[in-house]
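Below: one structure, written as structure tokens.
All protein chains but one are shown in place.
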Amino acid sequence: MKRLLGLAALAALLACGTAQAQQKQMDVKIGVLTDMASLYADDTGQGSVAAAKLAAEDFMKSHPNVKVEVVSADHQNKPDVGTGIAKQWIDVDHVDMITGVPTSSVALAVMQVVKEKNKALIDSGAGSSDITGSKCNANTVHWTYDTWMLANGTGKAIVKTGGDTWFFITADYAFGHALERDTAAVVEKNGGKVLGKVRVPINTSDFSSFLLQAQQSKAKIIGLANAGGDTINAIKQGAEFGIVAGGQKFAGLLIFAPDIQALGLKAAQGLMFTETFYWDMNDGTRAWTKRWDKERNAPGKVPSMNHAGVYAGTMAYLEAAVAVGSAKDGKAVVDKMKTMTFKDPLFGTTTVRVDGRGIHNAYLFEAKKPEESKYPGDLYKLRATIPADEAFRPLKDGGCPLVKG
Amino acid sequence: MTTIFGVPTMALFGQILIGLINGSFYALLSLGLAVIFGMLNIINFAHGALYMLGAVTAYLLLNYAGIGYWPSLIIAPIVVGCIGIVIERVFLQWLYKLDHLYGLLLTFGLALIIEGVSRHYLGSAGLPYTLPQSLAGGHNLGFMFLPNYRAWVIAVSLVVCFGTWFVIERTKLGAYLRAATENPSLVRAFGINVPRMITLTYGFGVALAAFGGVMAAPIYNVSPNMGSELIIVVFAVVVIGGMGSILGAIVTGFGLGIIEGLTKVFFPEASATVIFVIMAIVLLVRPAGLFGRGT
Partner (left out) sequence: MMERVSEPALQTLPQRDNSLLIVFAIMVVVLVAAPFVTYPLFLMQALCFALFACAFNLLIGYVGLLSFGHALYFGWASYVTAYAAKAWGFPPELAILAGTLTAAVLGVVAGALAIRRQGIYFAMITLALAQMMYFVAVRAPFTGGEDGIQGVPRGHLFGVINLDNPTAMYFVVLVIFLAGFLFIHRVIHSPFGEVLKAIRENEPRAISLGYKTDRYKLIAFILSASLAGLAGATKAIVLQIASLTDVYWPMSGDVVLMSLVGGLGTIFGPVVGAFAILSMQYKLAFLGEWVLVIEGVIFVTCVLLFRRGIVGEIANLLRIKL
């Protein structure tokens, strides 16, 4: 038996050798693990699958000897489901790289799977800054955004314009906790005060009791440390309970373009938030959005920064995989990514830090007033650009074990 | 600021009112369960799913037929009530001679089917249902800002619940119903079509759930999961109140809503569990339930 295996391995090795010599086909299989039907489905979901397919298509056009296959699945925001799919993908279906993976709890679980099996995770959609902080590993790259960057962008801007007392309504899982922690730190560092907080299970339909507590705290700013459908619900029900009419303001700490679209500019106007991608930034983003729209096949939807991140992250990963010569060793590809500089039409110049953090510009946006919106999807005003070297947490503060010294 | 046990009265009244809204739904649902159990001897696990179906029907009527909240309040319960009649004729009527547990298992299966289909077509995130314009806005009560719609929910649930109680306990039709529960063959001897009465009772109980669903739509969003969590709490409510009494079901429903609201003020960590804790205590002290008549 052993000898047979040895022979097989030898044969495989020989085959690989000849393959490389002839520049023969290199196969890469990418799994988009995402939320298809729950509260982040609009911000990730099918849109992320479409983005990964675009990346595969574009890459195969420029590298005819590489065959990229994309599969997808729904993790339902459950870490156990995500772990199960990731293991099966890698063990049975030979997936080399997993991308997407919104919801920090699932991302943290999948990170451990790719580490154990030495594959790669290019995350675009999860928020917790722990992914490149205390829980970082050498097989994971975190694209698009994280809680530290959101807190730093939005928190600072709001405190500086007078919003110095805060009450948090926090989603009760890794991402919400991290967002609340990071934002509270920024608020306090800039001279603000946190008056209270309440932790809410995700996918909560009724915020009334929490909004009442926020109202009674008399805080000027109600920080929503949640995302997707939860943020939308809280803002809508806040209107019903007269929160904004009573002089308090919401700070949506993580808002994606599809959320603003769903809320409508009437409810969303004036909200300030931080993002790293907006479809209407320049010709490059507009051209990409047009293609994404076609692939996504849902007229009228705008892509979120997560979608853009899946595209850009997948492109970067594939470039690195080609440079390494194989996608089988996940750590090798991720290591390679950390030495490269990527120019991509969506995020501009991007590098990957040793802790796995993708580094690119971030922007402070404000939702337009309804009368300022000229055409469908015209949602944001650019308030400030946060340069790449200031947008993310300094390398030494993250506590990532991969950072030496 | 006035305080009670160190808690501002404003917070207290606010949370009690919100508790009363939750209580309205507990009461509407446990009432329907009690009515159905009385006639069919079946615990309707699909009750939560049919409540959700009421909300979904209202949502579909609004978004695909342009039919607004007010007509939906009547149409949705009728539609769901008819679905209930079909369910009773096709499935439930074969189970009356079997152990009660088969009714529970079958209706659990039905709940899964209804929930699965809704999730497939609507996704598992909530869909917004626009508040009717005539009930938008609210009043500042001094201690809290009470949205008009929530005040409406409390008032209507009270009316519907006590209306049902009146029909069953104080009218001739109700007398037949109660008699048929006690002794079906005797009632049949009086020339009353008992099977049809059973069918209609199930339809009515289910329509009550759907009515609750329409009422909930503007508050809780329309979500395929909205029924399954609620039904478990309602089961606890039913165990606490006992299913022997209509009035008991109503009082327990509203009462537990208020207690839950109070818990949110004094001990927020326990607000999700308090009803179950009360159930455990009632089981220890009075196993048959507060208004129950034996097991």
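First chain written, first letter: the chains are A and B, and each begins at residue 1.
In this text, contacts are C-beta pairs under 8 Å (C-beta built on N, C-alpha and C of every residue); 3 or more make two chains touch, one makes a residue touch a chain.
Quick caveat: nothing in here was measured; it's all calculated off a predicted structure.
Identify the residue among A:L54, A:A73 or A:I386 that touches the chain left out of the display.
Missing-chain contact among the listed residues: A:A73.
So one chain is hidden, and I want to know which residue out of B:A111, B:A207 or B:V251 touches that hidden chain in the complete assembly.
Hidden-chain contact among the options goes to B:A111.
To test your reading of the contact rule: which positions on chain A touch the chain that is missing from view?
Residues 36-37, 73-74, 77-81, 83-84, 87-88, 91-92, 104-105, 108-109, 112, 172-174, 201-202 of chain A touch the chain absent from view.
Mind pulling the chain B residues that touch the left-out chain?
That gives, for chain B, the contact residues 43, 91, 94-95, 97-106, 108-117, 119-120, 228, 232-233, 235-236, 238-239, 269, 272-273, 276-277, 279-280, 283-284, 287, 295.
Note that only the chains that are shown with their structure count from here on.
What whole-number Å value describes the gap between the mean CA coordinates of chain A and chain B?
Spacing between the chain centres: roughly 40 Å.
Give every residue of chain B touching chain A within the complex, in rising order.
Touching chain A: residues 8, 10-11, 14-15, 18, 21, 119, 123-126, 128, 131, 138, 140, 144-145, 147, 149-150, 219-221, 223, 225-226, 261, 264, 268, 271 of chain B.
Touching residues of chain A toward chain B in the complex: what are they?
On the chain A side, the touching residues are 37-39, 41-42, 76, 198, 203, 205-206, 208-209, 212-213, 215-216, 228-229, 232-233, 236, 240-242, 246, 262.
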